[in-house]
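Of the protein chains in this complex, all but one are displayed in their positions.
This part shows chain A:
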Amino acid sequence: MINASPVINILSLSRFPIYNQLVLEEAILRGTTENWCIINDGAFCPAIVMGISGRASELIQVPEAIKAGVQVVKRFTGGGTVVVDHDTIFTTLIVQGQSLPHVDPYPQPIMKWTEGFYEPVFKSFGEFRLKENDYVFQQQKFGGNAQAITGKRWLHHTSFLWDYRAESMSLLKQPKKAPAYREGRSHEHFIVRLKDFVSERSAITEGIIEACSKSGFIPEVRNLTDAAKALQGSNKICGTKLVDLTTALQQPQ
């Protein structure tokens, strides 16, 4: 018996606010059973996005961030803290387990699969691989990722750095835990800009849509109205929150 290829809904956005994107993603993850690939080519405004266990007082230069007026969001997935803006390309894969029966719904098998998913997108630009759970060219990181798993359904989202500003990165404290391959390097030597490897942003966004077909899905183009139906569902769980930094200011730095 030949199984039909699963459908994946493609939603292409540009300059969509990251807070709204995360709320939408979580609603789709928890409230629907469809597969989605969401691409947001740039955030609407700069923001700092922490993982589910993040504490602003430990991860952010709070007084400087307040002065900069940057939005701070705590997301519903694991992982670390990122600074995002219009030069960040976001990609989110939301997958129903039965669509990929050979991928166990646990962190390492999922990331092994996503490494294979992104390989055709990036391999022509550099020596691409997943290294200690980061997307890298050789030893330099260009994309941070995080996941949420609910039963056999999972979400894997990535922020790819087309470009970044050193002054924005300076709003983050050095994390207590860093991957071994970082070897104590500063941000400037550890993270690379995709624009230094790829001539056009569209090469990445279009490559990701092609990767959906190469991974055995049938892509179907959707719009924001289609996706937003998930927000009307009965799911009440929402782990995405805006963070009030003035509260963090009162905590030990």
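The definition used in the following text is that a contact is a pair of C-beta atoms (placed from the backbone, for glycine too) under 8 Å apart; a residue touches a chain by one contact, two chains touch by 3 or more; residues count from 1.
In the analysis below, contacts and distances are computed from a predicted model.
K.L.:
Given the choices "Glycine cleavage system H protein", "Cell division cycle-associated protein 4", "LYR motif-containing protein 4B" or "3-dehydrosphinganine reductase", state the protein name listed in UniProt for the chain not shown.
P.N.:
Options "Glycine cleavage system H protein", "Cell division cycle-associated protein 4", "LYR motif-containing protein 4B" or "3-dehydrosphinganine reductase" narrow down to "Glycine cleavage system H protein" for the missing chain.
K.L.:
Of the residues A:Phe44, A:Phe76 or A:Trp162, which one touches the chain left out of the display?
P.N.:
Of these options, the touching residue for the absent chain is A:Phe76.
K.L.:
Out of A:Pro17, A:Gly31, A:Gly51 or A:Gly207, which residue would touch the omitted chain in the full complex?
P.N.:
Residue touching the chain left out of view: A:Gly51.
K.L.:
Footprint of the hidden chain on chain A, which residues?
P.N.:
Interface with the chain not displayed, on the chain A side: 51-53, 76-80, 101-102, 104, 106-108, 110-111, 133, 145-151, 237, 239.
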